[in-house]
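One structure coming up, written as structure tokens, with questions to follow.
Here the complex is missing one protein chain, while the rest keep their positions.
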Amino acid sequence: MFIEVDGVEKVFEVRRRTGFLKRERRQVRAVDSISFTVARGEMVGYIGPNGAGKSTTIKMLTGILTPSGGRLRVAGIDPSRERRRLAHRIGVVFGQRTTLWWDLPLIDSYRLMHRMYRIPDGRYRENLDRCVELLELGGLLDVPVRQLSLGQRMRGDIAAALLHDPEVLYLDEPTIGLDVISKAKVREFLRELNHDRGTTVLLTTHDLQDIEQLCSRVMVIDHGRMVYDGPLAGLHEAGGSERILVVDLERELPPIEVGGAARVVRTEGPRQWLAFPAGEPAAGLVSQIAADYPLVDLSVREPDIEAVIARMYADKASA
Amino acid sequence: MVGSGRLYGTVAVGGFRRYATYRAATAAGVFTNTVFGVILVYTYLALWDERPRLGGYDQAQAVTYAWLGQALYATLAIQGGGAEKELMSRIRTGEIAVDLYRPADLQLWWLAGDLGRSVFQLLGRGVIPFTFGAVFFTMALPRSAATWAAFVVAVALAMVVSFAIRYLAALAMFWLMDDRGINQTVMIAGVFCSGMVLPLNAFPEEIGSVVRALPWAAQLQVPADVLMGETSLWTAYAFQAGWAVALLALGRLLQAAATRRVVVQGG
Partner (left out) sequence: MRRVVVRRAEPARLGEGLRAYRLIAGMWIRSTTAYRTSFALTVVGNLLITVLDFVGILLMFSQVDTLGGWTLPEVALLYGLVATAFGLADLLLGSMDALGARIRDGSFDTLLVRPVPVLAQVGADRFALRRLGRITQGTLVLCWALLTVEVSWTAAKVLLVPVAVVSGAVIFGAVFVGGAAFQIVAQDAAEVQNAFTYGGSTLLQYPPTVFGTELVRGVTYMLPLAFVNWVPAAYVLGRPYPLGLPEWAAFAPPLVAAGFAVAAGLVWRAGLRAYRSTGS
């Protein structure tokens, strides 16, 4: 297996001020004995609420943090012991922290990567050309990074992380704050990267669409524990979550009646909201409504990831 | 009037609180000021050993001056780093336009915030090094409570003058747009002309007579002289208040010009 995580935990000691001079020491298990493996070429979504332990896991996988316990290997390397050797084989993109040089043209950051990672000239040029083409960076190479939009900068950051041909790419919130078009471009690029080059991808995100469009597998962490590891559809079943179909009709009508699990949860003039299980495709439902009702427009709202996880938890507690 | 007084009071308390949250930074500052105080005191002792009564001070007074300098260093933001830093960044980013439309007086608003900061720095960063100095070195401290009260007034006036100087520097941002250059100027002028290196009355006469007339003299030299009874109170207050009024008035003029500029540029 390319990534092996076996019973890994990370315990932080937190000191909290409880009085003028009094301090309380408390141990926090940011990651509590998690295990998983990722095969070469897999694309895995890693999700969970804020503070669940996602970043801590990524930091241990990249060698930034040393685990408090358990066994961890990436490409056969123990990240915490051989951080710099591992660095040649991984790429990391931190969504909210650019590693590009603010005041310099974009290309300068790439030239630094070229030399810092000692990338052979031919390889560098080949990889740069491919990234420039697929991420549409052509006109931006001579532009100072501070003048780039958020979406352009993210694409620039992704390219910077790939010039040295990493075998695995870690992305921490790669689409956060991006507009719809930029998000689509980033996703398309990642899909091609994974498909054409076989690069293993592990991404954390708050955007369920990232997962839906990219990952065949999703891992959910909460309170430092792995609460789900499997296909996305299974997550919806496990969470019992529902998607919402928003239907605009020609005129105000009584609540739509369709068979199965779909039901109207709200109406407002000609607009109606239908909830249906997230694991089910929307196509059948849509065609049924289109056949029976004067349909003007419709859209599907994805379930909120936090809500899915919250429900998973509630179910577990009641089970 | 009461209402606006309460507003600026709140702003001042806010300034105080903001700095009060940085406990580790305050402790680090206390340590650093104490170390610098010790170094400076030894050099002064050597200097006054060689030239007793230099600048009209005896050794104990020179020592007192050195520790007062450390105590007021952060309080008066002698090398910069008070409200003007934030004001400059707001001018650079253009957020200042928001401030201009606020139903409060720009200058008073920032003055209140900076006074809050000053008071915190005096208590949080000033008292400990000064006490340390008083315990381990011979200082010339007044016995009478009236002198201490007079000193507190002088320090308060020094805070206002200090703000007025830095406010002017911050407004220069509207025309110069280079905060680094301005900050460096504030620092150089502040450290040298306030008498952080050497008491202004120990300067050679030709330079001394000039720097003692400049507004920076109101920051450290005048409060020190008030504390050690080396000056008539009313001369001291008149000097400080005179500069405070003049510089604040100049600040208002500059502020009006800057406002016109912002309005003309459309924000």
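Every chain is named by a letter (A and B) in the order it is written, and numbering of its residues begins at 1.
By our rule, a residue touches a chain if its C-beta (ideal position, glycine included) is under 8 Å from a C-beta of that chain, and two chains touch if they have at least 3 such contacts.
Given the structure is predicted, the values throughout are model-derived calculations rather than measurements.
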Looking at the whole complex, which of A:D108, A:D165 or A:E188 touches the chain that is not displayed? A:D108
Based on the whole complex, identify which of A:L72, A:I90 or A:M154 touches the chain you can't see. A:I90
Chain B, residues in touch with the chain not shown (by the definition above): 22-25, 27-29, 31-32, 35-36, 38-39, 42-43, 45-47, 50-51, 54, 178, 180-181, 184-185, 187-188, 191-192, 197-198, 202-204, 207
List the residues of chain A that touch the chain left out of this view. 10, 12-13, 56, 59, 62-66, 68, 76, 80-85, 87-88, 90, 92, 94, 96-97, 99, 101-104, 108, 112, 115-117, 144
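In this section, only the chains that are shown with their structure count from here on.
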Chain A to chain B, mean C-alpha position gap in Å, rounds to 51
